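Yeah, one chain of the complex is gone here, protein chain that is, but the others are all in their spots.
Right after this comes chain A.
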Amino acid sequence: MRNMKTLRMAALVIMVGIASLFGANPATAAGETDTLILTAEVGVDNYYKQNRWTQVKVSVTNNGPDLQGTVRLTHRSLKSGMFEQPISVASGQSASVVLEVPGTAINPETMAVVMQDGKELQKQFLRPNAMVGTLTATIGGKNLFSFLVQQTAPSSGTTIVRPLNESDIVSATGMESVDLLVVNDLSAANLQAKQADEIRKWVELGGTLVVGTKPNFSGDAGLLKELLPAKINGQSSLNLTVMNQFAKGQPLTGELSVATVQTIDGRALLKHNELPLVVEKKFGTGRIIQALYDLETEPLASWNGNTELWRNLLGMDSVEFDRSMRGDTGEWALVNASEYIPQLKLAPIGTVAILFLAYLLAAGPGIYLILRRKDRREWGWVALPSLAVLLAGSVLVVGFQSRGSGVFNQAAGVVEIANPKFAKVEAAHSFVVTKGGDYKVEPAEGVYLYPHVIGREPADISRMVENGKNVILYKNVDYMTIRMAVAKGAVRDAGFIEGQMKLADNRIIGSITNKSRFNLRDVRLVLGSRVLLLQDLPVGKSQSLTISLEDQSGSMMNNDRPSTQELLPVGADPNGLNQRYYQLLDYAGSRKPFMSGRATIVGWTEDPLSTATITDGENNRGALYLVRQDLPIDFAKGVQVTLTNGLLDVRVADQSGIVDRGPDMLPVIRNGQMTYEIQTPSAIQMKVNRVEIKLNHPELKNLQVKLFNRKTSQWEDLKAGSSLKLEGAKLSDYANDKNSLLIQLANPTSNHFITPVPVIIFAGEVTS
């Protein structure tokens, strides 16, 4: 009996499921679908990143009458639109629109809908592939850079390479999901002025542009000429066998035509003798890498050594790059940090309690005694309500006086100063409107602005272009409600922090001068994994530095990254809002790890930075920005230095069994291993006389730690929790001429363990 009932239930469930499947088919939902053909593409060939903005290109082919409507991105369960753009397609024609959306707003239930006069004409679900890793877009050249494609374990990074049409480049915001853009022939690329400008902005905001150089390149790179690092003056040829020196691969033969350079605005990443082959230039917070040869020339283009060569050139195996690819903390961290509105802070609870008690006494015994004395107790009918109205009125008046009646515009963000003329700002704004109505938010010059949407939040929000600026319109906003927006872009007048520092005899010696526009407090100098406390740096202040970096042997230092704890301000936060600092640090560190291989100044400022303005708004007190800037360090020749993690080059030489990412984006492995190659910085040459390996990190106790003996070609076991010192002849058994050590962390079990980079200290003399 029970079995029959179960069978009936199962049959019912199956029928309902089948019915819902049919019901859910969007193609059958609309009657007018035959005349409109709709396609939608997310990001680059449907690849995008969830914590970045991306673009959705919607193409419509109209086989019916002329269409004047809108394209809307929405979810199955929402009636109102989320992002919308007008579209007009003549009969028999095709047209497309590109919508910029946050990755968080996209999921398999997101659909593109063509609307006309409030009626749905056609809809199409998106086919999004959210990815973690490196998204590479290529312009021109079939299979260009396809050697970078790398599919690894789930939750580990992948490298996707997909072609991109020039016409699909709409804005730097829409390209935020793209990490690498490869264009072999800039002069042949069909870029309009607007597209070139957006690519320029995309690079400034952190993108990496790789360009090739065709034979007999005239130097005319069209609209992006200014970006090129090399000024070409001729042509040379290179025996391709040389390439086998740079990476392992099949033997190459033949000649390669290489452009010769007159000057390099940057540095050579790869050169043979004095002939540069690949050069690099920093631009804003991004970079341009120019190969001085044709990336499509065979047999080099199909060479299997290209993967290793270019992953090295791009630094894709470095721990720093790896973490920055995966560690994106969403913009929610910025938004949360901006939601602190000091004007809305309530009076102290004690004050409120005393006032309330006073009111109760006045309303009760006070009024009774007065009226009794006057023998007018019947007046109580009027006196009591009057007192209540008086109190309410007083509260309102005091409230309006202290808070004002405008719109509170509160901001929090991260400012990364790249050079005296460019700083990248990423900020969130929270707007609290004290009166209802429509509000418009405008970005500052050079800033992209978009509304912060949470999941499926529909909206009273629309984003539109007005006078060349992306503005946000909030419609019918209720009074005393909050709206959020994220602003990213360039600040051209931020100034910079001038630093002249050299590392000598284990001391940082030099000076820093705050030539930026920000008054900085709680300033830290992050030097690898070290965090040094500096004095506050108001605008214009100079500070001389003589900081001892003497290694404290046996210290508890067990992390290869600087501690966030020590980047927080000292002293109690008067507002009790330490969480704001954590969120900004988390966001900044995930976008670009603080261990950047050089010195980084990190400080805090409350100085306002108007990245966005709102109707009737005020830039209010309480803004908070984290300001960071990398500073060069001069490693003086002939001096003794002690370098540790953060100042060393660390890359993943080999790995297997990654199943997840743990704290600080550390790989979590099971039945696998992580092999780290750790060496002194490539920028300097150093005669190392002592290496110390510290295995203090508690997680290392779960792993088999091994050190590669280059002399015997054997892996030797190390004991977790211990320290190992290598000196003299013993050192040469393990380190090669590049001062490189190989350390393997193995987990042969099926348990999940994180794999921290062991702390290594190289001590020696800088030779060049």
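Here, a residue touches a chain if its C-beta (ideal position, glycine included) is under 8 Å from a C-beta of that chain, and two chains touch if they have at least 3 such contacts; residues count from 1.
Definition applied: contacts and distances are computed from a predicted model.
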{"item": "Identity of the absent chain, which is to be given by its UniProt protein name, from \"OmpP1/FadL family transporter\", \"Acetyl-CoA acetyltransferase\", \"Dipeptidylpeptidase IV N-terminal domain-containing protein\" or \"Lipoprotein\"", "value": "\"Dipeptidylpeptidase IV N-terminal domain-containing protein\""}
{"item": "Touching the absent chain when the full complex is considered, from A:A193, A:I349, A:V465 or A:V570", "value": "A:V570"}
{"item": "Contact residue for the chain not shown (choose from A:I547, A:I684 or A:L726)", "value": "A:I547"}
{"item": "Which of A:V398, A:M480 or A:L533 contacts the chain that the document leaves out", "value": "A:L533"}
{"item": "In chain A, positions touching the absent partner", "value": "521-522, 529-533, 535-536, 546-550, 552-559, 562-563, 565-566, 568-572"}
